[in-house]
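Of the protein chains in this complex, one is absent; all others appear in place.
Take a look at subunit A:
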Amino acid sequence: MDELHGFSASQRAVDQVTEEKAIELVRYALFCEYRKTSIKREDFNKKLLTDNPRGFNSVLAKANGLLQHIFGLTITELPAREKSAYSSSQANRRVVQGKESRTTSKYGLVVTNLLQPDCALDDEPALEWGSQLGSLGTTATILSIIFLNNMSLTSEQLRYHLLKLDLLNGPTDAEERVSALPLVRQLVRQGYLEQQVIGHAEGLSQAATQGASDNPVQQHEYRWGPRAKVEFPPNRMAAFIAHITGEPVTPSLLRQLEQASGLQFPTDS
């Protein structure tokens, strides 16, 4: 009987620690989301779960319960990086695969919304983005252009579209490498864009064997980053494109978008 009491007391202590760590993870997740950075499992373990780094999953489950109940939000794992469309040569494949294996651990988690308010896109919006609305619109527009270009743009294609959207900041930006533009750097940092070296300006087939990122003639490919995939599932992106173009979301539009993006839309759309 004493043993039973001892077991339940130690179990209670474990539960209490899990509860405390879950609260810390909820706060950590909310603050990371405020800065649009992903939640890094390793960082959380190192800073806050030092006693029991293996307990992350139980802490995550508990934290998700709290986040869902209080905010209608949940913590979602970011998807892994895809291979570059330009990685056809052996050398490129090695570069891309090497990068994948090195960077897999950096994929983190982000906070996503579970609420489904009772509103259509044209009605009063449910969330007040305030001053963030402009940057959200810019991000969605850039992602939609990549979406309509078979999910990939080269540096020069992206520069052309940024110029057309009047997003280049005068002659300084026009001369600047695309990868060094503040907007592009921010989108890459936030996980909306993924940037991969695909070669050099004189020929895209040339392998990117030298990793010097400050090489002025280096070419990049831009694809959707992990945060974009989580925040803009195909149906939501289709609704955004339809809204911008003033078209209704019809099966024919969805078929066209499937062809343009090369993505398969869920059948229940």
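Here is the rule we use: a residue touches a chain if its C-beta (ideal position, glycine included) is under 8 Å from a C-beta of that chain, and two chains touch if they have at least 3 such contacts; residues count from 1.
FYI, contacts and distances are computed from a predicted model.
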Protein name, per the UniProt record, of whichever chain is missing from view ("Non-structural maintenance of chromosomes element 1 homolog", "NEDD8-activating enzyme E1 regulatory subunit", "Centromere protein L" or "DNA replication complex GINS protein PSF3"): "Non-structural maintenance of chromosomes element 1 homolog"
Across A:V14, A:A80 or A:L115, the one contacting the chain not displayed is A:L115
Can you tell me which of A:R27, A:K164, A:R236 or A:R255 touches the chain that was removed from the display? A:R27
Identify the residues of subunit A touching the omitted chain, counting contacts across the whole complex. 23-24, 26-28, 30-32, 34-35, 47-48, 66, 69-73, 113, 115, 117-119, 124, 126-132
